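Here the complex is missing one protein chain, while the rest keep their positions.
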Amino acid sequence: MFHAPIRLGMVGGGAGAFIGAVHRIAARLDGAFDLVAGALSSTPEKARASAEALGIPRAYDDFATMARAEAERADGIEAVAIVTPNHMHAAPAIAFLERGIHVICDKPLTATMEEATALADVARRSNALFVLTHNYTGYPMVRQARAMVASGALGRIRLVQVEYAQEWLTGPAEAQGSKQAEWRTDPARSGAGGALGDIGTHAYNLACFVSGLTPEALAADLSSFGPGRALDDNAHVLLRFAGGARGMLWASQVAPGSENGLRLRLYGETGGLDWAQEDPNRLWFTRFGEPKQLLTRNGAGVGSEATRVSRIPPGHPEGYLEAFANIYAEAARAIRAHQAGEGPPPGTTYPTLEDGLAGMRFIAACVESSRRDAAWVTP
Amino acid sequence: MFHAPIRLGMVGGGAGAFIGAVHRIAARLDGAFDLVAGALSSTPEKARASAEALGIPRAYDDFATMARAEAERADGIEAVAIVTPNHMHAAPAIAFLERGIHVICDKPLTATMEEATALADVARRSNALFVLTHNYTGYPMVRQARAMVASGALGRIRLVQVEYAQEWLTGPAEAQGSKQAEWRTDPARSGAGGALGDIGTHAYNLACFVSGLTPEALAADLSSFGPGRALDDNAHVLLRFAGGARGMLWASQVAPGSENGLRLRLYGETGGLDWAQEDPNRLWFTRFGEPKQLLTRNGAGVGSEATRVSRIPPGHPEGYLEAFANIYAEAARAIRAHQAGEGPPPGTTYPTLEDGLAGMRFIAACVESSRRDAAWVTP
Amino acid sequence: MFHAPIRLGMVGGGAGAFIGAVHRIAARLDGAFDLVAGALSSTPEKARASAEALGIPRAYDDFATMARAEAERADGIEAVAIVTPNHMHAAPAIAFLERGIHVICDKPLTATMEEATALADVARRSNALFVLTHNYTGYPMVRQARAMVASGALGRIRLVQVEYAQEWLTGPAEAQGSKQAEWRTDPARSGAGGALGDIGTHAYNLACFVSGLTPEALAADLSSFGPGRALDDNAHVLLRFAGGARGMLWASQVAPGSENGLRLRLYGETGGLDWAQEDPNRLWFTRFGEPKQLLTRNGAGVGSEATRVSRIPPGHPEGYLEAFANIYAEAARAIRAHQAGEGPPPGTTYPTLEDGLAGMRFIAACVESSRRDAAWVTP
Partner (left out) sequence: MFHAPIRLGMVGGGAGAFIGAVHRIAARLDGAFDLVAGALSSTPEKARASAEALGIPRAYDDFATMARAEAERADGIEAVAIVTPNHMHAAPAIAFLERGIHVICDKPLTATMEEATALADVARRSNALFVLTHNYTGYPMVRQARAMVASGALGRIRLVQVEYAQEWLTGPAEAQGSKQAEWRTDPARSGAGGALGDIGTHAYNLACFVSGLTPEALAADLSSFGPGRALDDNAHVLLRFAGGARGMLWASQVAPGSENGLRLRLYGETGGLDWAQEDPNRLWFTRFGEPKQLLTRNGAGVGSEATRVSRIPPGHPEGYLEAFANIYAEAARAIRAHQAGEGPPPGTTYPTLEDGLAGMRFIAACVESSRRDAAWVTP
């Protein structure tokens, strides 16, 4: 059945921002959202110019005005995407949640634990939904991996090996005019984690999402290789999970030759899985003692958890934007059900406030552990 | 600068069709089209039900009514996507072109050479544009390959090795309820080519697009391995190009283990290229006597021909839908320029009527060659 | 049980020859042969110097002297390896076979069909064994592929896609001091086939060996891209097999980026196989409708045909020399059994005179077909 697109607003994402454009495509891809309002920049002029350039009908100078005005309109936005730097997540999220407008927020949750706690208080009291775009959980083969683990295909999990390697901060990009590099290496805007917050939280979230395991302790060794860099650009982390599984997490932005190398390997008592984000339509599965299998998106042997978020046949690659769009599609399903006074349809799966809080605890624990020379800390 | 979306209609693509859904996503992905009218099925009831399910405001019982009605509206469609089986390309394309409505048509051009000629006559006289969705030419790394060949990076081309292998017709899918298999193996709906028309034309177009070469002769050995199958499900073709290059083309739908295995390799006097559709963000380049290089979409060493049709950073995979959307984006650029009385912006590149006619000649030449025991035939 | 090494002689393979060194390692690797005599060069001085440098006890000026002398010694050689250019295969092979000395001969069988016939006459009358080093059939996973086809794992074979691409003759190597290039592009020493004889025969032999099929007709389009090159450096061949299977064979030495790219893909009614020489420890197998499997040498699901010619555990790569040594090991088994008056042990498998003759017919048929503009010719 056809549903009218959900009216969406956006905070942040003006000209030149990377992730704002991604959110816009993701929102549009399945036709489930209509972007009708925006406060796209911290500068009113830029905010208006960006909205005009993007054809967004209602441009606001700032998120507070937007929240007030939209809440009062009969045709006001039903949801808002927050795509600002980390330190500008909490305030707008709170403003919209308090007015009952659903929030789709980029990760990490906030820049500081204080902001996170404040946001969590509001979000838990609010009737509106909170969706965090840990977008990698939107990949169909990640869903497949999670379903296989849950079904016992690997037996009890023993090992969780996750890594997320990039190269873009190998040189002093923040001193060479990269806006992305500037705010991501600035504690005032990013918070306590550098690579940790930017990509480490993705790796951590992915590992927990697929394995279904809860970390009990971690030991982290953080480095800042870039000259004068205040935040970590490399994180080496040991993990211990409830139930006895162990793991390693590596997040780096100084690994030349690595573009967006997020990879997860899980090993259990009877089998293993291997998935890499740069080849996302494939999932390797080994039942111990049998030949390795290559599962492909929408291919033979793949279950409904993956096919329900897949659009086209095997061999026709889906990518990053489709996975991101799956988070938006799940959000749309949940929002529509919520508007109908119902729970989300069976299978609806998206990262939540709790995932965001777990990410914040992960950052804090890594920073503390590293400060204490890689002592074990509970995240 | 923001442009209002182009008003788009669609012929074909009702519930259950694969390629119609692809066109809709492709049209929507960059926000350049707004689907406002449709004649989505040959059955009026299904046509209306499909339009309703998709939220398309103006549903028509048939394309002829739609062409007439839309042409009369002030806010009528500016372009139409034709996504019917092959034998239903020519008639609607003609109907819309004659009313000055731009046509975006799926491949192959038509089912018969007669239809192709008729369509070509109209298209050449029409003021409207005709775009053929040889979507694989929309991949950024295919554009990169083409630019490299054109710049002489490979030297004079000697060899063109192209293949497109699938597995889905290995069994008698047409007798097992697959609608796709039914019409694609039916000469009345597909025309003279089976695998040839469905995927062989893609391979042929890709090879010509990237190499810039014109085939002078081909020798084809067609097979129908599926029991009782009237059309080819496997094509083995030798190619000779103007200027002396030679090539091989293999198209198959009976190759178990092959999902959508389109691959092009080009070899020249000083270098070679290798690109595969299932790993589309990468392009292998070898300068003879130097180490092989792996070029990645938006990565180091990639030129503007590729980056202008790329949306996100390297390592964040773009896929089939993004490439398809690039054809729509190019069409949008051309249509807007056309509406402004201008030529398309520099670099605008999309498959045209001429590509469609070349594909038809390719099918006809292969069929004739195979009938004559793989004699050389000019396509 | 321990067997004393077989006393081996060598004809050709003096300093600087590639394939002679390979044969020596292959003969030595399993300790089954002891190289005790040689006529390593056509120049007596070089022959003696090479033998001395290699520590071969008995050096001869020419193969004829060697054949005579060794046949008279009580401790004379039991087998001889012939590793000369093609035009020097027949004469020494005949000389040794006539004296009852087993021959292990490099491919192709000879330079001309006349030589081949003469050699065949002698070989068939001789009590001695004739082994042809189509070494790629020595790879364990090639044996596995053959066993799977024979067992019906793919169903009836429909398609045979084989290719062997190299790059080393992209430039005019024969004019730049490469001895290898000089004789391999010289009809007087190589015979009628260039790339055809050097690598095309390998591809052809591999395809027939694994598929178990007999070609009934072929159509070939040969090219000589190198300026002034008398022999083909690229071969495009269509194949028709008894029983209805079809195939393509591509052999090229002008494909920049290709090192030693021998690859075989077979597709049957129920499954497919894919093997590439540059990644020889792996074999891809797809049962239509199931996930693709990765079989590995000595790994799970691999049968005795492969494990009997494998030395070390999976994940410890065996390579070209081990596969070559397997041909020698098979020859050793056959020779010992022959000396004991028995047939070879079960499973013993090596390329024979018949394979060599088939290769010669393949070359001749391709040359004739190409001369007749790719007409169908029976090989």
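We call the chains A, B and C, going by the order they appear; numbering starts again at 1 in every chain.
Just so we're on the same page, a contact is a pair of C-beta atoms (placed from the backbone, for glycine too) under 8 Å apart; a residue touches a chain by one contact, two chains touch by 3 or more.
Not measured: the values here are computed from a predicted model.
J.: With touch as defined up top, name the shown chains that contact the chain not shown.
T.: A, B, C
J.: Which one touches the absent chain: C:12, C:247, C:280 or C:379?
T.: C:280
J.: Which of A:126, A:258 or A:296 touches the chain that is not shown?
T.: Checking each option in A:126, A:258 or A:296, the one touching the absent chain turns out to be A:258.
J.: Sort through C:21, C:153 or C:337 and give me the one touching the missing partner chain.
T.: From the options C:21, C:153 or C:337, the contact with the absent chain belongs to C:21.
J.: Could you pull out which residues of subunit C are in touch with the chain that's been left out?
T.: Residues in contact with the chain left out: 1-4, 18, 21-22, 24-25, 28-31, 52-55, 166, 258-261, 277-281, 296, 299, 311-322.
J.: Residues of subunit A in contact with the chain that isn't shown?
T.: On the side of subunit A, residues 154, 158-159, 161, 167, 170-171, 219, 221, 223, 225, 234, 236, 238, 240, 246-248, 250, 252, 254-258, 265, 267-274, 284-289, 292, 373-374, 376 touch the unshown chain.
J.: By the contact criterion defined above, which parts of subunit B meet the unshown chain? Give residue numbers in ascending order.
T.: Touching the missing chain: residues 285, 289-296, 299-301.
FYI, only the chains that are shown with their structure count from here on.
J.: Let me spell it out: compute each chain's centre from its C-alpha atoms, then which one is farthest from subunit B's centre?
T.: C
J.: So, what's the distance in Å between the C-alpha centres of subunit C and subunit A?
T.: 55
J.: Quick one: subunit B and subunit C, Cα centre-to-centre, how many Å?
T.: Subunit B and subunit C have C-alpha centres separated by 43 Å.
J.: Could you give the separation in Å between the centres of subunit A and subunit B, each centre being the mean of its C-alpha atoms?
T.: Whole-Å distance between the two chain centres: 34.
J.: For subunit B, which residues are shared contacts with two or more other chains?
T.: Answer for subunit B, listing residues that touch two or more other chains: 258.
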